[in-house]
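Quick one: the structure is below, and I'll ask about it shortly.
Excluded from the complex is one protein chain; the other protein chains are retained at their positions.
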Amino acid sequence: MANHREIPAQVRFPTATELDAEVPGQVITEIADLYTDLDALNLQPLWTQNARLLSKVPRPSALPWLWRHGDLRRMAERSKDLITISRGGDRRVLALANPGLGGKPFATPTLWAAIQYLGGGESAPGHRHSPAAIRFVLEGSGTITTVDGDACEMRSGDLILTPPWQFHDHANESGSPMIWFDGLDLPIVSHLDAIFFELFPGADMQPVRGRNISEGIYGGRATVPRVEGSATGPSSPLLVYRYEDTGKSLAALLAHSAGPMVSLEYINPVTGAGVLPTIGCYAHRIAARRPTVPRREVGSSVFVVYRGSGKSIIDGVEFAWGEGDVFVVPSWACVEHHANVESDLFSITDQPVIKALGLYREDFEAAQKVVGVFEGGNDV
Amino acid sequence: MANHREIPAQVRFPTATELDAEVPGQVITEIADLYTDLDALNLQPLWTQNARLLSKVPRPSALPWLWRHGDLRRMAERSKDLITISRGGDRRVLALANPGLGGKPFATPTLWAAIQYLGGGESAPGHRHSPAAIRFVLEGSGTITTVDGDACEMRSGDLILTPPWQFHDHANESGSPMIWFDGLDLPIVSHLDAIFFELFPGADMQPVRGRNISEGIYGGRATVPRVEGSATGPSSPLLVYRYEDTGKSLAALLAHSAGPMVSLEYINPVTGAGVLPTIGCYAHRIAARRPTVPRREVGSSVFVVYRGSGKSIIDGVEFAWGEGDVFVVPSWACVEHHANVESDLFSITDQPVIKALGLYREDFEAAQKVVGVFEGGNDV
Amino acid sequence: MANHREIPAQVRFPTATELDAEVPGQVITEIADLYTDLDALNLQPLWTQNARLLSKVPRPSALPWLWRHGDLRRMAERSKDLITISRGGDRRVLALANPGLGGKPFATPTLWAAIQYLGGGESAPGHRHSPAAIRFVLEGSGTITTVDGDACEMRSGDLILTPPWQFHDHANESGSPMIWFDGLDLPIVSHLDAIFFELFPGADMQPVRGRNISEGIYGGRATVPRVEGSATGPSSPLLVYRYEDTGKSLAALLAHSAGPMVSLEYINPVTGAGVLPTIGCYAHRIAARRPTVPRREVGSSVFVVYRGSGKSIIDGVEFAWGEGDVFVVPSWACVEHHANVESDLFSITDQPVIKALGLYREDFEAAQKVVGVFEGGNDV
Partner (left out) sequence: MANHREIPAQVRFPTATELDAEVPGQVITEIADLYTDLDALNLQPLWTQNARLLSKVPRPSALPWLWRHGDLRRMAERSKDLITISRGGDRRVLALANPGLGGKPFATPTLWAAIQYLGGGESAPGHRHSPAAIRFVLEGSGTITTVDGDACEMRSGDLILTPPWQFHDHANESGSPMIWFDGLDLPIVSHLDAIFFELFPGADMQPVRGRNISEGIYGGRATVPRVEGSATGPSSPLLVYRYEDTGKSLAALLAHSAGPMVSLEYINPVTGAGVLPTIGCYAHRIAARRPTVPRREVGSSVFVVYRGSGKSIIDGVEFAWGEGDVFVVPSWACVEHHANVESDLFSITDQPVIKALGLYREDFEAAQKVVGVFEGGNDV
């Protein structure tokens, strides 16, 4: 009987201590008392929970998920009409909230992913923050993102960086709306208790020093100026990466490759490292009808479909995708891509974090058996 | 009335959208519908929660906290008697659970801190895991920690590393118990979904290749062997750091210093970097009655009092400490130390993570006004 | 009298030992004997020669010098006719021999500079060597340099690398001759006794895998593929740098600059470092009639005038230059450039060596007084 005695419910840590039938009731009472006293002292036994804490392989809370372009666009437009600038719409951003993360507005434990919608003639006022942001333009042109005075023109397919602690604002100078993808390291910066934030002082929009300045200075092809006193930080001094260039490189690379997919990393030209210490940015081109090898890696990613259509199989579930869709691959998920037509995907990943901390692993597998088809994210 | 209408409660994200009194009820209804639809699509508006997400300075959930040596030791001894090896006590570890972290057994969002107690003649069987661990011996000797076959002797004040994915076990070869402090990067490795774990196959304890091998090979004074094919990873190949050496260096350093405190980082002798990419290990000596300058830094730390007594003022609250006490300093907390007598503190910090990601900042302040005295952690 | 006694002439080291008039003849004899005995034992006194060995500032043997395009071209053409392929002309290279270097075919103590002339339809057979080479095309097109199977097309203004120990050959596929500038680290590699050399085995010309392969793979604009198993050495995996790109970057850079000259370093896109560990390659654009600030730096350079005309003042001597001229700047020489019209200079420098060894210094000075005009290098 005694061995059925309940360990006090108020003790929050799991109570997996295994006791065999011969254990006297007195001992069980004493263990229960011990657990109560530990709890009161903000101590927790490891032995009741080590199997949960130390799993054989990663067991992410984040789920593989996909958001459809149609949904994203329609919701953004509804927000446009309802959430005017005066109603707080100066950052009209819809965050992709991974349903595995308990209601947090995060795509993965480390990455923020969102759609930002800026109407013609609208602007988003200046601020700066310790989290880094990248923008990948889904459609339109005519908006400039100004970063510390450098007005960067944004066009479809371009990547624009707003590195940590640099003032930035957006202004749509055209008559048509623009939509872009926002990627931030906010979840990991927040987890590390390293958030700093500041509004641009004294005005909504910062003064502009010139257009595409960083592109002029650092945008050479394998040449860099050795400019005095600049460009020594961990973030790239080049702020814009044009799809025109990236597309050409992808074409050349695919032409030289025997494989089904080629991938380019966007880099800091001064160091050859990725653009940011927290977010890796990649462009991928997948050949039509040549599936990639199933692969797992430590670290999470968010993919944006820029061009084409196909499907990705993630841990046995099929995610069909088309232009403008966004999907999440959690850590250690098994992924393979299949393109119906030649397709371009943009992705962000926390791989720089994983690698900096010595935690990277990857593994290749045989083709997966498809056990399900993703049906979330349907139109409402 | 209309503007009092409730935004649906089931929408999990904050609903801070500010609407002035003139907004028609129809608009409010539409916004509510929008929020419901966003929620159904796993989308969240940024504009209702950006102030919460982006604070001016870090607002950690973790609290400054202190655990008293008396409590730790007494609880460990009670566990010893009740949680025998056969009852799961092979890792008799008491984790310091920061009361700000919602019941998780973590000292900070990145650091695990615990007391491990191994009775005379007991042993803790072999396993390996992707999280790294460090041990700092609080009292006793006679235990060996074997790391990939290298049996490292542990003595009071020594630091012993068990780097990621290296098999390790502990064996108390003496007749007396031993207590040490465990520090792990488990919280951040877990947050990054990078946990891998494996039991040592086929036996409880791994075979021993020799005693203090790494100490013989890598324990020189500013000399290293250039050993073929080894020691190229991010973790230190040196596994033990003796208090005898560290204490001498602290003495020499304090003798050469005009300041109130000197600090040594334990390093990987092959790279000069810290011992691990995720945990920085430091030894500090504080001169008697010379308070340190109040300081904030991004990143969290756990301090172990090895010798002496004094107090630390953390965000205005006084934490008195003595030998064997353990206390936590959250990110961006303002800290100053006051020693009654010359005191030695050991600490672990997530600073290597913070710095690798470009997130480090520090700030110095004037002496703090004491507004409270820590009273948690009293004996039960 | 005694103090006039000669120290034996056969002792090769300087005999600056200062002796005052009172020194007895016996001592002088003994010193002379000592010097003879030292010499026999291959020992040399420092005290007789330290002023010569340790100068206040560098005193290079290499002279500032200039070779005129007309001379270079005419000599190359005469060589073409006389030194046919069958007479050893398969590497029809004229080395610029700095008259300060005692007859060695080196431009500076670290850099080889030469003009290579390949007639229409001619080819230079394959070999590889530990010295690295760069080619900068002065005129023409139609030649390919094949580097480990990658056939790199050469056009006017392009930079082509042949990194250490990679097989390379040249083939002029056109009907017209081509002339390019050769830069090598041969002098320093030779000084370090690190020369290795090998002919391509079994054939004059190596098989071609494809055209401009490295350009396709690594020639992106701030994007790089992370190609498995490649590109980890110290030399750039990108082998060609087009003038078309470099010229555009120079224009953008000059447009953003307030100064008289902008400079681009050609880089290894994978690391952001210079193209080679021993030779830095730079492109400069000098605005018309805006002299640069006089400057000294440790390390030697060779400049090639690609476009424009002007003069450089080197240690007070004026060197007028025009297209195709080549000139040498020794270490620590004071240099300023004056362009008559907007001018483009290409240069190689041993700065990577100087910096890797911690020996770099630079200094800026006021405008120099011109004390002479260079008249060497006139047409013969």
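As written, the chain order gives the labels A, B and C, with residue 1 at the start of each chain.
Basically, a contact is a pair of C-beta atoms (placed from the backbone, for glycine too) under 8 Å apart; a residue touches a chain by one contact, two chains touch by 3 or more.
Source: prediction; values computed, not measured.
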item	value
Neighbouring shown chains of the undisplayed chain, as defined at the top	B, C
Contact with the hidden chain (one of B:190, B:206, B:268 or B:331)	B:268
Which residue of B:245, B:323 or B:342 touches the chain not shown here	B:245
Where the missing chain touches chain C, by residue	12-13, 16-19, 23, 27, 30-31, 34, 37-38, 40-50, 53-62, 65, 67, 71-72, 75, 78-79, 82-83, 87-99, 103, 105, 109-110, 114, 129-131, 164, 185-186, 188-198, 233-235, 276-278, 298-300, 330-332, 350, 353-354, 356-359, 361, 376-377, 380
Positions on chain B where the hidden chain makes contact	210, 213, 215-226, 236, 238, 241-242, 245-246, 248-249, 252-253, 255-256, 262-273, 283
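In this text, only the chains that are shown with their structure count from here on.
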item	value
Topology of the chain contact graph, where touching chains are joined (line, ring, star, complete, other)	line
Averaged-CA centre spacing for the pair chain B and chain A, given as whole angstrom	27
Intercentroid distance (Cα basis), chain C paired with chain B, Å	54
Inter-chain centre distance, chain A versus chain C - centres from mean C-alpha coordinates, in Å	47
Chain C: positions in contact with at least two other chains	none
